[in-house]
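See structure below.
Note that this is a trimmed complex: some chains were dropped, and none of the rest were shifted.
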């Protein structure tokens, strides 16, 4: 079969070839009709936006919930926090992401009316963020539990309070240890962002499905979209590797068994 | 200085400590020994309020650990503790390991904390390593830093939990030397160890535990000098440990 | 304010719309798990071998599959398998092949980690007693590795069960689809999405409880 | 020789592509049963072909298809005859064949009955829902360009989702084929809350898809269609599916027979959508 990447230089209105492939985005041709390449780039930007916002949500909540799961249950407050975080993790990791996206988009706003005013981009990011936070919480918890228990004892023995020992001793090491699994969770997040198309975020997968319908050039379209996804995931991987190098502790060897879930 | 009265502790149905009572006076050096799993670590951790216990009472410097009004972190800061596996904080440099608790817990200024930290680092003979990270030190060096870290808090008593048993044999000596020095300077010490040479040399008293009970609690001379007055379990243990 | 109306929901609707989807999801999960483990073990052994011509293709395959969204993999296979085979296949078969191929990449990494989780001293000890590579793997390393892996296998299977909901992209009839169609035909989409969430949660949650039980059972006393 | 007819003869079975929720054209009534206007027409066509082939039985396998995969499935032969809601256009005609049109679709606008919207011109700046992977998306884009208006487009992943957008107030209008609009309204909780308004935005022939490289099969289908039209079944079918209560909810779609469709019956042809647009 022959590839025809000329499809990306076609006008999205009538399928005619346009002069400049990047006509609309770079303003090369004023008022020109956008090409499929323009559309692809815009779709990529949406993918990045969804993945970016959900990553922020997921990291904040994931670290918080993962930490709460490990705190010593020695007071009523602590006990209820542990329970809350356990429930959080169980709830958000046992429902498929697609169903969660529908829940946030269709079901919950039906009961909580103000949520309807939020753009679908925000809702889907919440859904993805919460879903991923449950997984990140598990990684963080495992990271904390992978530390020798003596570390916490040593901190407490020096007179640190529980929160001080988390802040100065446990989390700095645990977060370093979980960088490899966090890397794969972040890459998963990029991949999972493809479900956003189901609720009308015009990102790469929506582009792929619509453009392949309009142009009948499925292979080329899917190839381009797949490459962009892989490129995005790879960049995330590189950034995390950089962070890992920057935060490496001299002389400390992490025995990491990379995360297995996806 | 430290007083234990009928301390008992259970893990579920399993009793780890049974009615343990003893006391440690200022300036005393007490060695705790006994077979693996006999509750030595649990007992010493209980003194530092790292392990809760269900009945009995532990009083450190006049303050009861069981009292809900006791500010445990503050009390712990005054009791130095050294662990089998050193437990230096791997992401902090040696100097930071020495100063962080002084700054965050005792509220000392950074300068003050560093001066104190380097003084004790010098004392354990490692001033040259002050900017390294724990992972870059040998086990013996790490343990000496850990001792210096505990000393920086100006503790009223030092607790040691098998401080030499995770070390290569070559390095045992350098750590024991530091501990002997401390004992000779009059530091109150309570030390779980199987180094009977150390016990013979500096201890005032030896406590022998088995199955969570304190079986022997007598002066060093009685313990080593008069084996026939000892319980069979202690005698057996001593013979095994001194055989080779 | 929206009011829930679950009145339309009854046994008939379950057997008419949802049962079929549930069965397909389960069937897909089971087949993809078994196929994925078999293919994944081969890939893992390839990756762990010392021969470049085995290592590189396996590594390339695993890394590629793992960096593409599952939806895209599903669409790709749907598009490409007929071209490669030269003959058409249906959505269900396509989904099955896709999931085996996709899961193999993940199971391969699990198996690899499982083999590496057995301390090196174990295979040294086996070697020192004169065992060859095959005996070492068969008698010493793999029995321990697989026991260590069982919980992760099961967790992966739960994830797989959740992922089957993505086959909507090619129109296969899975559990979620069953709910959706019922919702559409009865004009109750919101209620059915909610029911779908509850159903998935109950299934996955009880499975993960089961995993924890098994984990405790199979753990090797060290 | 016709590969499709040969296959039917040798296997005694045929695969019909159907939609799952295109009420009333083609949809499931649960438990792998499918029905609808186009499905029933197809069953009549296949019955005719069966008797022509002299087969005693012809098993019909139903293969649900989606907007995204229906063309590839017919192209690669998974589906022998697709009886859904596929627009016959020149682009697709390169990949598949179309039988003579039996239903002419008019793209309309569905809105909430109390919205006061009556025309597409009132939609400027409003949220307009449509379904990913349909020609309506492109149609809306063209309309925006031609009339200089700007819609805020939202996409449902299928028609029911798009309708849900309208129902839940996330969209002010749903632009889609009239039959789909009518079907979704009929099946909604409160059909009276919605209405179909405005000008016909586009007219498109909806046709049964067959493999492209099998003219003999296509001829057989068209012959059957001619027979069905000639014996007067079509008005009855229309009545049954568009004007009477239909399963599963026994709702009435309520879409009157349009002149365009009547015309298509009278002059059977397989002209693509582009020809309709020119008129």
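Labels A, B, C and D are assigned to the chains in the order they are written; within every chain, residues are numbered from 1.
The definition used in the following text is that a contact is a pair of C-beta atoms (placed from the backbone, for glycine too) under 8 Å apart; a residue touches a chain by one contact, two chains touch by 3 or more.
No experiment lies behind these values; they were computed from the predicted model shown.
The full set of protein chains in this structure file adds up to A x1, B x2, C x1, D x1.
Basically, only the chains that are shown with their structure count from here on.
If you take chain C and chain D together, the chains in touch with both are A.
Relative to the centroid of all protein Cα atoms, the closest per-chain Cα centroid is that of A. A count of contacting C-beta pairs for A-B and for A-D identifies A-B as the more extensively joined pair.
Chain A and chain B have Cα centroids separated by 47 Å. Between chain A and chain D the centroid-to-centroid distance comes to 38 Å (mean Cα coordinates, whole Å).
Residue positions of chain C with contacts to 2 or more other chains are 75, 79, 168-169, 189-190. Contact with two or more other chains is made by residues 68, 72, 157, 161, 164, 168 of chain D. By the definition of touch given earlier, these chain pairs are in contact: A-B, A-C, A-D, C-D.
Listing the residues of chain A that touch chain B in their complex gives 74, 148, 150-151, 153-161, 164, 168-169, 172-173, 176, 249-253. Put simply, chain C touches chain D in their complex at residues 5, 13, 15-17, 20, 75, 78-79, 82, 87-91, 168-171, 173, 177, 180-190. By the touch criterion stated above, chain D contacts chain C in their complex at residues 20-21, 23, 27-32, 63-66, 68-69, 72-73, 76-78, 157, 160-161, 164, 168, 187-189, 248-249.
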